[in-house]
Each structure stands twice: as C-alpha cells, then as structure tokens.
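Could you have a look at this structure, given as structure tokens, before my questions?
Just one protein chain is left out here, and the rest sit where they should.
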Amino acid sequence: MKLKKAVAAAAVCLAVLFAVPALAADFPARPVTYIIGWATGGGSDLVSRVLCAEAEKHLGQPIVIVNKPGGSGAKAYVEISQAKPDGYTIGNTTGTISTHKFMGVIPIGHEAFEVVITFNSDPGGLWVKKDAPWKTLKEFVEDARKRPGEITVAASNPGSITRLGLQLLELKENVKFKIASQSGGESAGPSLVAGGHVDACQAAPVTAKSLYDAGEIRPLGIMSETRVEAFPDAPTCMEQGYDVVMHNARQILAPKGTPKEVVDKLYAAFKAAAESETFKKFMNESGSMILTWDQKQSAEFLEKQDAQFKELLQQVGLYKEAK
Amino acid sequence: MLTKNPSTILGSGLILFSGGVLYLVSQFSTAAEEFRALSPKFFPDLLGWALLFLGGVIFVQGMRRPPAPVFRERPERGAVVRAILFILLVGLYLRFLPVIGFFSVTALFMLLSQALLGEKSIVMNLLRTGVFVFLVNYLSSGLLHVPLPLGPWGF
Partner (left out) sequence: MTLLAAFQTVFTFKMIALIFGGSALGIIVGALPGLSATMGMALMLPITFYMPPSEGILMLLGLYTGAVFGGAYSAILLNIPGAPPSVMTSLDGYPMAQRGEAGRAISLATVGSTLGGIAGVIALIIIAPILARFALRFGPAEYTVLAVFGLSAIVAVSGKSLARGFAGAALGVLLSTVGMDNFTNVSRFTFGSIELMSGINFIPVVIGLFGLAEVIAQILETSKEGVITRTINRLFLSASDFGKVLKGLVPASLIGIVIGVLPGAGGTIASIISYNHAMQSSKDPEKFGTGAPEGIIAAETANNASVGGAMVPLLTLGVPGSSPAAILLGALLIHNLRPGPMLFTTQPVLINTIFVGLLAAQFSLLLWGLATARIAPWILAVRKEMMLPTIAVLCVIGSFALKNSFFDVGIMLVSGVAGFFLNKLGVKPGTVILGLILGPMFENNLRSTIEISGAAPIFTSPICIVLWVLTAAMVLYPICKMFRLRKCGTE
C-alpha cells in the first residue's frame, strides 16, 4: 500500500515536471498548428499562408497550416475553442465569428477565445459594369427607389457579410434590390457583372480588383470610412452621403485560457509578419487592408461587430435565439 | 439470397430508400419563408420521386426477365468472412486513427490485414509494414507537408 502511494506521488511529480516545459517560458518549443476554416486557394487561405510564412521566421518554429473547411468557418471555430489552451493550436476568422452565433449555426462567438490579433480588414463595395447607366451611387439608389425589386445585385448567400452590407444599404435608404445569391461565395459576383448577367454586385475591393484593373467594372461606392489605399479613385459610400460601413475583418484566435505570455508572443510574431515587406507587397497588390490590432483593440472591435451584426440580422430576419 | 434476382433486390431497395428520402424532405424546416427561386425542397423531392419511379421500373424489369444472378458462383465462405473482417479492420483503423496516431495505427492495420489475407511469413509481413509506413510518413510529412494525425506519444 505504502509503495503504491509512493509510486503514485512520484508519478504526479514527474507529470508536473514534464508539464512545466509546456509553460509559456519555452513557447514555442514545437511547431504550431494553424487552422483555416476555409478551402485551400480561397481568399482567407492565401492571406493566411503568406502571413504564416512570414510569422514562422519571427516565431522560431514552423507553422503547420491545416485546412478544415465547413460552414464558413463554423467547424474550425468549434475545433479551436476545444483545443488545449497552450498556444499550439490557433486559427483565423472572418466576420462570421460574429454572425454564426446569432444565426444559430454554432453556439459560440469570440468570447470563447483569446483573440491574438486583427490583421486584415476588407470593406464591402458596390460594383457595376463599366458602361452601366449609373454614374454615381446616388443615381443607383434613386433608380432603385423608383423601381423597387428590379435592379439585380449579386451577393453571397443569406447571412454572409457581403450580403449583409447590401442589406444594410437597403434598410438605411429604404430601397429594395433584387438580390441574387450565387454559389461559390462572392468571387463570382464581379464576373457576373462584367458579363452583363446582373446589374451590380456586392464584393470587397480585393475580389473585384482584377476586373477593375482590366477596366470591365467600376465601383459605385466602397463601404469603408476612408478610401482604400489601393483604390484611390474609388469613392466611399460615406463621402457620397450614405452612412453604410461594412467590414470583413480577420483575426487570429487561440482557445480561451491560453496564457497571456503565449498570446503576447504570438501577437509579436504575427505583428512583425503583418508589417513585413512580403506581406505588404501581397496585400497591396491584392488591394487589401493591413491592420495590427492587439488583443484589447480586437476585443473591443469584436464587441462592436457583434452588436452591429446582431441588430442587422434581426432586421433582415435571420436572427435565431442561441441554443 | 446471393443468387436471387438482383433487379428485384435493387428495385425494392430503391423504393424503400426513396420513401425514406421523401419523408425526410418533408421534414425540412422551411416554414415561414418565401422562395424567389426554387424551394430547397424542390430538388430532393424531385429526386425522391424519380428514385421511386426508377425503383419500380427496375423491379418490374426484374420480374419480367430475370437477369443473371448477383454472384455468378457463390464465393466461398472463407472469402466472405475475410471481406467482412477486412471492412471491420478498416473501420477500426478509422476509429483509432485519432486516438493513437497515424504511425501506430497504420502499422497495426497493415500487420493484421496482411495476416488476414493470407500472408504466412511474419518476417515479410513486418518488413513490408515497416517499409511502407516509413515511406508514407516521409512522403506526407517530409515531402508534402501534409500533417497526419499524431498519437499521444508524438508520432
């Protein structure tokens, strides 16, 4: 009996001893897993891969990227929230971190995580064909007012950030468009506009940049507070008198309970990565905006985003009480 | 059973299946929504009915003109047992993959399944298993950077 107790005690001591190296002081001691909740080759995937390639250098350990697509990030969110909070499992988000829980897709939101950094934000935007009859946003909105439900606008599926931005415009101006969903997310939108299949589309500048540069489409209004650097000629909705702002921001998440020192180390590494030349070049060329908000700023932002989306979803009738 | 008419089997199977499908479709929660485009129920419904119809056609075809039986010759009992065991092994492989990691579970699987299928020499078995697991591991983690699940002991 005594021997058993001694062995048990020794085992506990050994276990604690072995657990100690897993503490923050030595982080990271082995490769970090980075979960992307979207398919390989998509927007989130590419941005994350470039970012991680840079962050590896500052972190000192390889970052292994794993794609776990499903439900626009839903599956990945659940998985990250259930991982061990030791900093070795992290992943990224888009705006869906705020919408999923209000639509009843998953029961958790950003409170279930430690947010490491907000590194990117893409505003929405309204685009039309180069020779479309509307020259300004005002003409477009007024035309929609005159013939409700006739102007076709391509946007992603119900509940997606893209579509919400468009619906925000509808609500604020009391107009109605004929919103057409398209499968394959918002990337098909600009092509549909250029091909003349729809009158307009809602898409982030990133997605529309190729066809914009090619001269096929032009922006009526970007849904950000100030003009996007890579699109100096694209007017914002705000400066045209329409208070419509919609951002799709990307954060990096770690499970709740991850020690502060670990989060700080991760933040430092990813911040440096976001400010690296390679990443800047990539984002600039894609037309995307770089941010480097830390934990506190990100949390504040997410609170605001939660409130904004909750209200919006209620207004468009997609809100579901949490399970 | 194995030598019976495959068309009637298939036909009745399809009819039952499509019945289940149609029931499930009716359960879709599309209560208070109006759909500008097709209702999400439309397509599955259509397919359910199509399968019902096709099941009937196949069944009738089978009654009128019995085709060749499912298995030309009865496979020997040993083969059937082995097949079932093999499937079970794959199932176990899947079940334990997240638990003990790729390396170990693959090695176990290879050893057991080779023995099941008739590999008599244990040495050859072990050898082949070892080489194979090593190769796949190298290929995926080393060359292609595809992360394979690790067991609790780190590999």
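Lettered A and B in written order, each chain numbered from 1.
One rule holds for everything that comes next: a residue touches a chain if its C-beta (ideal position, glycine included) is under 8 Å from a C-beta of that chain, and two chains touch if they have at least 3 such contacts.
Keep in mind that what you see is a predicted model, and the values were worked out from it rather than measured.
A.B. asks: Touching the left-out chain: which of A:Met103, A:Ala132, A:Ala272 or A:Leu291?
C.D. replies: Residue touching the chain left out of view: A:Met103.
A.B. asks: Would you indicate which residue among B:Leu16, B:Val57 or B:Ile122 is in contact with the undisplayed chain?
C.D. replies: The one listed residue touching the chain not shown is B:Val57.
A.B. asks: Write the list of subunit B residues that the hidden chain touches.
C.D. replies: Listed in rising order, the touching residues are 6-7, 9-10, 13-14, 21, 24-25, 28-30, 33, 35-38, 40, 43-44, 47-48, 50-51, 54-55, 57-58, 61, 67, 70-71, 73, 75-76, 78-80, 82-83, 86-87, 90-91, 93-94, 97-98, 102, 106, 109-110, 113-114, 117-119, 128, 132, 136, 139-140, 143-149.
A.B. asks: For review purposes, identify every residue of subunit A that touches the missing chain, sorted by number.
C.D. replies: So the residues of subunit A touching the missing chain come out as 39-42, 45-46, 49-50, 52-53, 66-71, 74-75, 78, 103, 105-106, 152, 154, 157-159, 178-184, 188, 190-192, 194-198, 209-211, 213-216, 278, 281-282, 284-286, 318.
Basically, only the chains that are shown with their structure count from here on.
A.B. asks: What is the distance, in whole Å, between the centres of subunit A and subunit B, each centre taken as the mean of its C-alpha atoms?
C.D. replies: 36
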